[in-house]
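One chain of protein is taken out of this complex; the other chains stay put.
Up next, chain A:
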Amino acid sequence: MDVLHWDGTLSAKDFRVGAFAFAQKWESLNSGFPLWVWVLSPKHPWLASPEEEGYLSLEKICLSRPNEEEIDQISQIDTEEEGTNCAGNEDVIDDATLVQSNHHELHYYDFHIVYSSTFRVPVLYFRSYCSDGSPLLLNEIEKELPACSSKELSKSKWIFISQEEHPYLKRPWYKLHPCGTAEWIKLLFLSDTARPKFEVVLELYLLSWFSVVGQMFGLKIPFKISN
């Protein structure tokens, strides 16, 4: 299939292939990073041969913003280990960085990459909670995001984030709306002067997708992952 004529979407099977490729690349990066885990969740287990459905999961990520340090690593909070390594990002222009009401309260984030059969693209579901498990509301989450994300959010949050039932866990999570995804994914891949074959696109799809989506939360992907 030629990238030029591709509509930017994936079949469910493609999503699985792409998800595994993404998780593998992510793992090959750096052992300090927490890993994406494929959670197998057949939707219709009572069928004779259920399709291998599932989603990618990255959990217990700490996004508390340090005051001045630039930390470009994401690591998981391991309750058995001492010390906390928190993901953060240094905002370029942000007066609010030094003012944090809950400076010592750690907020954890769970990210799930779920396939949408309606839009035929990956969708990011997320939720945040304190160490005692109490959930954070969207306006509280907003305060922890990079300045440009919270600016966009404050202007038009209900345009692109909504609270919905997680398709597998059946609990309320937040999700980033997927309806623009196919279009900008296409733009991303058309920029590649090499005009890759679809197999290569598939291998890189979630990586490219996450390079955009992860920015909402200040999550960085190191470049070497895309080489």
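Some observations on this one:
In the analysis below, a contact is a pair of C-beta atoms (placed from the backbone, for glycine too) under 8 Å apart; a residue touches a chain by one contact, two chains touch by 3 or more; residues count from 1.
Here is the rule we go by: contacts and distances are computed from a predicted model.
The complex includes a chain that is not drawn, and of the options "Potassium channel subfamily K member", "VPS26 endosomal protein sorting factor C", "Small RNA 2'-O-methyltransferase" or "Ubiquitin-like protein ATG12" the UniProt name matching it is "Ubiquitin-like protein ATG12". In the complete assembly, the contact with the undisplayed chain comes from A:220, out of A:60, A:143, A:166 or A:220. For chain A, the residues touching the absent chain in the complete assembly are 70, 89-93, 146, 148, 151-152, 155, 159-161, 176-177, 179-180, 183-184, 187-193, 201, 204, 207-208, 211-212, 214-215, 218, 220-221, 223-224, 226-227.
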